[in-house]
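One chain of protein is taken out of this complex; the other chains stay put.
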Amino acid sequence: MELICPAGTPATLRAAVVAGADAVYCGFRNETNARNFPGLNFSTAELAEGVRFAHDHGKKVLVAINTFAQPGRVDLWHKAVDEAAQCGADAVIAADLAVLDHAANCHPGLRLHLSVQAAASTPEAVKFYVDAFRVRRVVLPRVLSVQEIAALNRMIDVETEAFVFGGLCVMVEGRCYLSSYATGKSPNLSGVCSPPEHVTYEDDAEGTAARLAGFTIDRYAQSQPTGYPTLCKGRFTAGGKTSYLFEDPVSLNAGGVLAGLKAAGVTALKIEGRQRGKAYVTEVVRAFRRAVDAVEAGGDAAEIDRILAGMSEGGRQTEGAYKKTWR
Amino acid sequence: MPRIALTLGPVFFHWPADRLADFYRRIADQAAVDRVHVGEVVCGKRMPFSDSIWPEVIERLERGGKEVVLSTLAAPATVRERRAVNDWCSEGRLVEINDVTAIPARSGQAFVIGPFVNVYNESTARFFAARGARTICPPVELSLDAIGSIARNCSDVDFEIFAFGRLPLALSGRCYHARLNNLHKDSCQFTCEQDPDGLAVDTIGGQEFLAVNGVQTLSNQVQAFCPTPEDLRAQGIRRLRLSPHTADMVAVAEAYRGLLDGAQSPASTRFALSCLDLPGGMVDGYLSGKPGFHSEGQST
């Protein structure tokens, strides 16, 4: 199985390659990619240089152009595809039909991966993207169990890629507007979820309140670890109960199901976190390199939970939907 | 001047079969809507409860002069759910596609693209138009200017705006009614039935914010977009969608018909809506490019 690792900056790309990535994914510094955070991402020149560095080390670069093109500005997304191709990218990761269609028509030699933002989880949906755009790999939504992935892989004739570590979307990706409801910006519209310019942390007598656009998303006692106020990871009150209604503030660690994913026919394993620093990426990639090598050699990956526990938000981890009890 | 049509969207909530049948009987006889969507969109597990009523509901609606659209699941997953999508796609009637799963089965025949499918630009709209899309109701987070820009570049399709009802904001593999009641999704006991407009979700600061409906998350507030008919025509919009709630939907339809016919002003329409028993405050921020929970209309 290939290990696909995130890079928000050229320095992180190099760090990921050195730490053992088989491929690095990254995006341009604009709204064409779903990690459009301040100070992050690549200029065209930086991408070209990054591709050279990766290829010199025998590794690949995948370019995420995975937001939805805005009306009247589709050219910006087309241009991103053209530049990725010119830079020598090994594949483009896309979700929008406008982007997929342009890539398939204008760059027939360029490999296309279907972004998780397209949330293709049925054989019919996968078949649609393969037939219409010759998609070569589908990044699987994070709502499928290992058994469901195995069943899907038996019915489709295309590579699949599964997330194994990092932030966990609890909603169907690419179809969640919670962020724009509160802030006006969302993954699909602007490439950001719960954008930082709407985030405030305020200390009061009860501790620290994390707010997004004025909505209190969570509250922490002074001694407690905090989290980023991502809407779906907040505490809310419903039916008289206050709880982490949508998802606890945990991050995904599928280290324990790597062997299961391999048996399910998954081609590539993806680490989330283009917004994270190179210290984080280096540590996670190194650990997963060891785990994947162990799995490929027939061993098990039980150790990995302990190795990675310190790096996640709030320190807690889950195997998410890969175990069906998550629902 | 072309008349702007009204569509009644599918019921998002788990209403008992009797309630659904009564609701559609009244819509058939009294509601000033041109088109009515039927079918379960949110949760495949609910389908066995309503499956048996649809033939009679459809017949009754058509007798009442309404065009019927069969709405398909927004996130089909199981074999049974996928088969249900395929079955409705092979019907003669107009079908609403809410997931690309339905495209291979329906391509080449007429369909409606629902708000759960990502149509964000004119290229995507034209792609679907070439395969049979007649109406497109774009995702709720798009502004009126954005939708207008797409509509003007894809004139062979009717563009429809989600004008009334709690906004469908997200879908999940996880059921929040089950999670809240410490139940597993596979044995959920259908507790979502207790909340016929969805269950309010407040922040820990006490602000009204969202609502849950099984695997679906909606806004707590009710979209109440009240444009002038001229605003809509200028943007090439031909339809408004009203999303069913327990509030008097015949009255909602009447208020919107008055608005679109120029008989009522936006302000008086908003006032008429605010007098109904709505599950939350009224908002329309998305249409003006603002956060969805903003309410432009009320400030003017």
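Letters are used for the chains, namely A and B, taken in the order the chains are written, and counting of residues starts over at 1 for each.
To be clear about the criterion, a residue touches a chain if its C-beta (ideal position, glycine included) is under 8 Å from a C-beta of that chain, and two chains touch if they have at least 3 such contacts.
One rule holds for everything that comes next: contacts and distances are computed from a predicted model.
Undergrad: For the chain that is missing from this picture, which UniProt protein name fits: "Lipid carrier protein YhbT", "Simple sugar transport system ATP-binding protein", "diguanylate cyclase" or "Putative iron-regulated membrane protein"?
TA: "Lipid carrier protein YhbT"
Undergrad: According to the contact rule at the top, which chains on display are touched by the left-out chain?
TA: A
Undergrad: Which residue from A:78, A:175 or A:276 sits in contact with the chain not drawn here?
TA: For the chain that is not drawn, the touching residue is A:276.
Undergrad: May I ask you to list the residues on subunit A that touch the chain which is not drawn?
TA: These residues of subunit A touch the chain that is not shown: 8-12, 37-40, 195-197, 199-201, 223-228, 276-280, 283, 310-311, 313-315.
In this section, only the chains that are shown with their structure count from here on.
Undergrad: Could you give the separation in Å between the centres of subunit A and subunit B, each centre being the mean of its C-alpha atoms?
TA: 29
Undergrad: Within the complex, which stretch of subunit B touches subunit A?
TA: 74-77, 82, 85-86, 99-105, 116, 118, 120-124, 127-128, 139-142, 146-147, 149-150, 153, 167, 169-176, 178-180, 184-186, 199-207, 209-210, 212, 217, 219, 285-286, 289-293
Undergrad: In the complex of these two chains, what residues of subunit A are touching subunit B?
TA: Interface residues on subunit A, with respect to subunit B: 68-74, 95-98, 101-102, 118-125, 127-129, 131, 141, 143-144, 148, 170-172, 174-178, 180-184, 186, 188-189, 209, 211, 213-219, 232, 234-239, 241-243, 245-247, 321, 324-327.
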